[in-house]
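This part shows subunit A:
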Amino acid sequence: MKINKFLKTTVAAAAVSAFAGMASADDVEVLHWWTAGGEAAALGVLKDDLASQGVGWQDMPIAGGGGSDAMTVLRARVVAGDAPTAAQMLGFDIKDWAGSTGNLANLNSVAEAEGWDAVVPAALQDFSKHDGNWIAAPVNVHSTNWVWVNKAALDAAGGKAPTSWEELVTVLDAMKANGITPLAHGGQAWQDATIFDAVVLGLGADFYKAAFIDMDEDALGGDMMVEAFNRMAVLRSYVDDNFSGRDWNLASAMVIEGTAGMQMMGDWAKGEFLKAGKTPGEDFVCIRFPGTQGLVTFNSDQFVMFDQGEASDSQMAMASAVMSPAFQSAFNVVKGSVPARTDVPNDAFDDCGKKGMADFAEANAGGGLYGSMAHGHANPAAVKNAIYDVVTAHFNGEYDATEAAEEMVNAVLDAQ
Partner candidate 1 sequence: MASLTIENLKKSYGTVEVLKGIDLEIEDGGFLVLVGPSGCGKSTLLNTIAGLEEITSGDIKIGPESVAGLHPSQRDIAMVFQSYALYPNMTVAQNISFGMEIRKIDKAVREEAINKVADTLQIRELLHRKPSQLSGGQRQRVAMGRALVRDPQVFLFDEPLSNLDAKLRVDMRTEIKRLHKRMGTTIVYVTHDQIEALTLATKIAVLKDGYLQQFGTPDDVYNNPTNMFVAEFMGSPSMNLLTAQIIDEDGLKVQLSDTENAPILLPVEDTPAMRSYVGKQVIFGIRPEALTDPEGADRTAQNVVDAECLIEVVEPAGSDTFAVTKLGGKEVIARLRADAQVVPETYTTLSFNMGKAVFFDPDSQLRIR
Partner candidate 2 sequence: MSRISQDNAVAGSRMTRALIYTVLIFFVIYYLLPLYVMVANSFKPLDEIRGGDLMALPNVWTLEPWRDAWSNAQIGVEATGLKPYFMNSFMIVIPAVTLSTIVGALNGYVLTKWQFKGHGAVFAMLLLSCFIPFQIVLIPAAKVLGFLGISGTIQGLILIHFVYGIGFSTLFFRNYYAAFPTELIRAAQIDGASFMQIFMRILLPSSGPIIVVTVIWQFTNQWNDFLFGASFSGFDSTPMTVALNNLVNSSTGVKEYNVHFAGAIMAALPTLFVYIVSGRYFVRGLMAGAVKG
């Protein structure tokens, strides 16, 4: 398979380089926002992989705003008629792009040849395919309903990891009594929404789906939603007063240092703990948000290819490389996420990583895999941001729970 691909690529390269000065047409230009530290280094694995196939890599990293700056740049590039070969994208952005330009490359040939349909969970395929055609190669799956707990603080608060909302409140109370900040949190809209995701999911997978994915009015403004906001208010009471605007890394640092008990954050937070020399299971524990065991809210980074005529061979090579189990393992070990393929061996992963992979497989099998609202995998950007507005306003005390639920309906309707 690989050899076949390799041959094809080489032939294409030879054909192209026959035209003077066109040699770079065989390179891939990749727009992404994995710009710093380990994840960028992990992407280097992909680059080297492609290099070994004779495909050059032109790096086009744009950091900022969880990919939003990269999307701005992508728009400028596409409008200028100078689309990159491949671009990192998230969730509904892929759908929006597929819907509005239509000039995305079709990856069906490589997908069929490599059997992607069988190894990529249906929930991911929903984003990777448009009109039944493969348009994106998923790299990873982050799950966002994690809680990162300082082991010492947990031991001091009874030692038992909470498994339900009530137990969570008990642990938080105990931590408060012990004189630490129970919940480390950064007051940025997406962080607030990340917690909100977990809280809503904790009230039931059906409710989560109805509210965020189906955007059902009754669910958005109903009693359950009021309860969700009430729970947010409870969590708010465990957060210190200086939370607003804090970067998530600094919140993680509070847990690492033991000045705070826990943080509710996606699996990328693990990197901070590891970087600080902490060991999973010994210094900190990772648990699912209490009440969401067996369920996973995910966000998945995918590479979307833009249709570029004859250069498509290198795009196929890249798609194939992204989906190779070796890269999926290598990349995700570093990134803290789990592979998008379900058939990747877990040998290389640490405890939390193994747990993540197991949870992911379990949720996939049990139908408990949902796109994260906070990370643009449940609804379009306009709706997502409208929900952000309400959640953040409530978390900062602008609305009470009832008002927030009402406002939620208005905001979501308005944004559609």
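Here is how the candidates were picked: all candidates are chains of the complex that A comes from, given by their letters.
Simple rule for what comes next: a residue touches a chain if its C-beta (ideal position, glycine included) is under 8 Å from a C-beta of that chain, and two chains touch if they have at least 3 such contacts; residues count from 1.
Not measured: the values here are computed from a predicted model.
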| item | value |
| --- | --- |
| Complex member touching subunit A, one of 1 or 2 | 2 |
| Candidate 2-facing residues of subunit A, complex | 29, 32-41, 43-44, 46-47, 57-67, 69, 72-73, 75-77, 79-82, 142, 247, 249, 253, 256-257, 266, 268, 271-272, 275-276, 335 |
